[in-house]
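One chain of protein is taken out of this complex; the other chains stay put.
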Amino acid sequence: MSKAYLNYAAKRLVQAIVVILLAYVFTFVVVSILPGDPITNVLNNPQNGFTPDEIKEIIAAQGLDKPIPVQLWTSFSGFVTGDLGLSMRTNRPVSTLIAEVLPSTLVLASAGLVVALLLSAVIAYGTQFLPKRFGQGLLRGFPSLFLSVPNFVIGLVLIHLFGFQLGVFRVIEPDSFWATLFAAIALGIPISAQIAEVLIANLDHESGQEYAAVARGRGLGQMRLFAKHLLKPSSLPVITVIALTIGELLGGSLITETVFGRTGLGSLVQRSVSTQDLPVLQAVVSLAAVVFVIVNLIADLTYPLLDPRVKLLGAPERRPTTADEGSIGISKAVTP
Amino acid sequence: MTLASASSASHVAAISRLTALRLPPIVALSFAIVALAIAWSLAPSLFTSYDPVNGVPAQKLLGPSAAHWFGTDHLGRDLYTRVVYGTASSVASALIAVVIGVVAGGLIGLLAGFFGGWVDTLFARLVDVLLAIPKFLLAVIVVTAIGFDTTNAAIATGVSAVALFARVMRSEVIKTRQATFVESSFLLGGSRWHILWRHVLPNASRSVLPLAVLQFGDSILVIASLAFLGYGDPPPASDWGLLISIGKDYLKWPWLVYAPAFVTIATVLSVNRISRWLRKTD
Amino acid sequence: MASQNRLTELFAHTDATGLPLQRSAPLLRVDGLSVSYGPHEVVSNVGFQLGRGKSLALIGESGSGKSTIARAVLRLLPSGGRAAGRVEFDGHEILGLPERRFRPLRGRAIGFVPQDPGNSLNPVRTIGAQAMEAAALVDEPNKAIRKALILETFAQVGLDNLQRVYDSYPHQLSGGMLQRVLIGLAVLPRPSLLVADEPTSALDVTIQKRILDLLSKLQHELEISLLLITHDLAIAAERADSLVVLKDGVVQEAGSTASVFSAPSSAYARKLHADVPALNPDRYRALRDPGFRFLGTKADKAPKIEVSGVTKTFTVDGKVLTAVNEVSFAVPAGTTHALVGESGSGKTTAIRLLLGLEQPDIGNIAVAGEQLAGRSPESLRAVWRHLQLVYQNPFTSLDPTWKVEQLVREPLDRFKIGTREERAEQVREALANVGLGEHLLSRKPEALSGGQRQRVAIARSLVLKPDVIVLDEPTSALDVSVQADIVEVLLSLQAKLGLTYVFVSHDLALVRQLAHTVSVMQRGRIVEHGTVTDIFERPREPYTRSLLESIPSGAAAIARAPHPRPQWFVNEEKIA
Partner (left out) sequence: EFNPALSADSPHNGGDITFLIDSLGDTWIPNNSAISSFQGHIWGHVTDKLLYVDADGKVSPWIAERWEQNDKATEFTLHLKSGVTFSDGTPLDASAVVANLDIWYAGRKSEGINPIGLFPKTYDHAEAVDAATVKVFFKAPTLGFIPTLGYHGSILISPKTLAQPAAQQADLSKTAGSGPYVVDSWKEGDFVKLVKRKDYNWGPAAVGHTGPAYLDTITYKLVSEPSLRVAAVQSGQADVAYNASPQELESLKAEGFTTATPRYLGFVNGWAVNTKLAPYDDVKVRQALQAGINRQEIIDTVYTSDWKLATSFIQSNVPGATDQSALLAYNPEKAEKLLDEAGWTKGADGIRTKNGQPLVLTLHSNPYLATSKSVDELIAQQLGKIGWKVAIRSYDVVTYGQKVKYGSPAVPAYEVTRSFIDAGTVASILTNANNGENWFALDESDKTLNELRDKIASAGSIESRKPLLDELQKYILDQGYFIPRTQIVQRIYVQSPKLKGEVYNGVAYASYYTATKSE
């Protein structure tokens, strides 16, 4: 590994840590804008019959009457030392709550990613082999269709069709294999659309490149051309896209888990949002940011190793001369 | 005679203009659907004679028919009417989201890309933070912080799109800033601001337009998802996402879900098509 | 004839009917070929023949359909392209052949050398992996032997360091090396026909000559027929036995190189001939020569531009690179000074220093007596009023969102010159000066041709009425005929307005046509300078000499002048 690469890696690592810490502060500030918290709320409900003095006393005991910066500091220093605090809503350690639900979300998210990858591969590579007129056009239409269907609608349809009509899975056992599979399909479909779109664009781009024609001029058939020449360069940029969709997987699980009745990070967020359980929200958002940042860090660090063309970020800009013109810059269609 | 020929001439001109645009039939259909959605939101009363809020309780939960295209809901209201009247808020909120995303994100990207240095570093970290938080989670948190209603959901959706636009704008600006024509304008006496507003902004914005259109479709979905989770306006508002969300409680009467879902899908699909077409023709 | 035997084999197992060999027939025979992309026919009824072991050049301006014909012959037309007519290869019609039966011919019988080496190899695979594909076309089961064959071929095309090349990725090699690799891959399976589509237009002059020499050598050694595509008449004349001149997809003239070259019969071919600078060194003599009188007056007047001892270094990846090294030159008012040199020799950097776009590490630059070093951007603006730049690439130097009128008026607006009406008047005048009509005022650059764009760019610099215009390869992105127009405009403006030019180019033939004085640059240094006559007629440095020798002159064609009747077939009736 070159020194330039290590330099680059170190720089990216520092950046990643800064982003995670900032994300923590950002969430705190956003969530603290609203005056209110689960404890005060319960107390204020007249049905519970607390007197104003009692309410004040309880709130003070929780440290909720302290100024926001003080609360932020307490919470932030906890976070840095790995202490996520107690959930205001359930009074249990946030780390326990997250540990309880994380496996389920991880299973769902990874299954969703697998579904998305399979689906996008089938669609994108199908566009290269199906007959021009009919099948291709249809396949090419899939990504935009997938992107246009609200993902809760997909979920509702799947549950009704496969859960109730066909009885493939039991709705009240959302963690069973089949239920997880269908949830993963609901989660994966919109994501597959994004990946497939990039993949198709890349395949089109690459097969239109001069080198593809030259390789065919060397006597390569369609299949070999695809397998040997087009597959790798068109799939490599997808790594970046996949890394970016990690966030979507986590965000999408919010809805998918609600629709499928799964208990996971998403439903934890839902419950915490509706009660403004600040410590839990903080932890989940920070966790999401950590995951996102790490995955993207890995993608950024491996990409230069896989793709020989990439120039490392942060290398000084050089003005190209005519000798460079037509040389290979990486200008891939990485649509957001 | 002359009149007829004049009008047919203009007709021919119109057609030739259309063919000059080379509008594929799918795109034309998409424009038609979007136009219909806009018409629904501007003048809903032209498209239906029913009342969106007051129904006939005795006629609740009727299936689709000639009288009620999309059937009726649990309070005996015509669902088609509710969809039509819900368009304005669905479309307007998506628009708010896009405007927030484009203006805030665009400005951040423009300044970061153009000035570079610490301005860039500062904005880049902010954008990184926004990017690192899953978009939908961010929208949920923001809407929690500012309160649950459709406008706030739109604002939250916009905020969650800021990073995207900032990033695209920044990279476009950097690309444009290094373009030869920018240096050329500099040599011809252009000041920094002149170059920023007259050269960099218009050029960098070109790729932002199709993205904004795409984001419009996406915002409809995100806002619908927020409404679905109950973070939007309450009934009797009839935002599309809300309608689907209410409909899911009455799954015995599936049109309550499928009709608004269909309208949402058709609109978003059309918007996506248009964006794709814009990208291609650019 | 080894390659002939292989051809027979190829057809034997692709063509079940086993047609008898037509030894007498030409190797390639194109007849009535038309190609259209969608509704647009871009090649119409083209015909020509290429004999075994012979070479034929297709020439014509950009967009005339040369590549399209090559692609049609290789059956590699991009999607949407349809070909009609007959293409016979070795006596067999190949246009209508099913892809399955045609494919074995590609590479094995017909090799292809593309135009742009940078984009013609898969960037994410090593050269070796891609070479193996070509080697697979040779009937050789042993992988080690196949690799040896590859390395041998690499040596044959003049590459060094064979194993390194084999293991490299394309971006790790220079354009010239890549083009050698591509030629090697094309000849490795010993095809009987090589189609080379502008194999050198992306390369430096010096490398261009080496590549063309290599092609000629291989053609003779391996008895390959060569279909060479080029827009440069001089190259065609030097390298091909016969020529086909195309314009807008239609054959204008065809015949043996010598006859077409020395006595072009069609107007278009004549213009093509006239526009090649190398063939017409004195074309603009009348416009240029008056400028020489300023050279003598050096003693009385300070030069308009004076660059003395300027050095500029860049630090890239920790390495210090001296782009410009102790460069000095002076340009008297009203004359043209040319900076020539191979790519990367520091020409562009030198003029950026001159314009104040970069600051020199050491040295002084004076324009009209004013020092540039250490000036603020504000005071540089004042200098720029009198000192303007025309860029190499008119496709990137004009803002695509602006209209011509705005583009040309921009400098007036910026420097706040004149009233609205005056500005409009000056815009029209500037456009008229470069020979553009007012109907273009409301167009955007994308609606203009390359030549028109470059004229707009020149008008833009002219509108401020500067004394000095710096031109960085202003025509290298353009066709020869368009180049000739632009050069004419520049020279007549100089004659009319007494402008001073600093002209950067790597095309020495062009420099010879228009410059008064020349500096030859190599690796950041000026190795030789003098008047244009001195440099071109009495070069002192070997480097200058090698540059001069690289200029294609069509000399070979002239040598072959009394040529027997063309033995190839032309659609005579199509040549109006």
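The letters A, B and C name the chains in turn, as written, and every chain counts its residues from 1.
In this section, a residue touches a chain if its C-beta (ideal position, glycine included) is under 8 Å from a C-beta of that chain, and two chains touch if they have at least 3 such contacts.
Given the structure is predicted, the values throughout are model-derived calculations rather than measurements.
Contacts of the undisplayed chain with visible chains (whole complex): A, B.
Checked against the full complex, the one of A:V19, A:L86 or A:I255 touching the unshown chain is A:L86.
In the complete complex, the residue from B:G116, B:P202 or B:G230 that touches the missing chain is B:G230. Touching the chain that is not shown, out of B:F70, B:Y85, B:F114 or B:F148: B:F148 (per the contact rule at the top).
Screening B:L29, B:V53 or B:L209 against the full complex identifies B:V53 as the residue touching the chain left out. Residues 53-55, 57, 60-61, 74-76, 147-148, 230, 234-236, 248-252 of chain B touch the missing chain (whole complex, contact as defined above). Even with one chain removed from view, chain A keeps its contact list with that chain: residues 35-36, 38-39, 41-51, 54, 57-58, 61-62, 86, 89-93, 97, 100-101, 159, 163-164, 167, 170-173, 258-259, 261, 263, 267-268, 271, 274-276.
By definition in this document, only the chains that are shown with their structure count from here on.
Look at where the CA atoms of chain A average out and do the same for chain C: the two points lie 48 Å apart.
Within chain A, not a single residue touches two or more of the remaining chains.
Among all residues of chain C, none touch two or more other chains. Looking at the complex, you find that chain A touches chain B at residues 15, 18-20, 22-23, 26-27, 30-31, 33-34, 144-145, 147-153, 156, 160, 247-252, 254-255, 258, 269-270, 273, 276, 281, 284-285, 288-289, 292-293, 317, 336. Contact residues of chain B toward chain C in the complex are 179-185, 187-191, 194, 199, 202-203, 206. Residue ranges on chain B touching chain A, taken from their complex, read 125-126, 128-138, 140-142, 144-147, 164, 167-168, 178, 211, 217-218, 221, 224-225, 228-229, 241, 244, 248, 251, 254, 257, 261, 264-265, 268-269, 272-273, 276.
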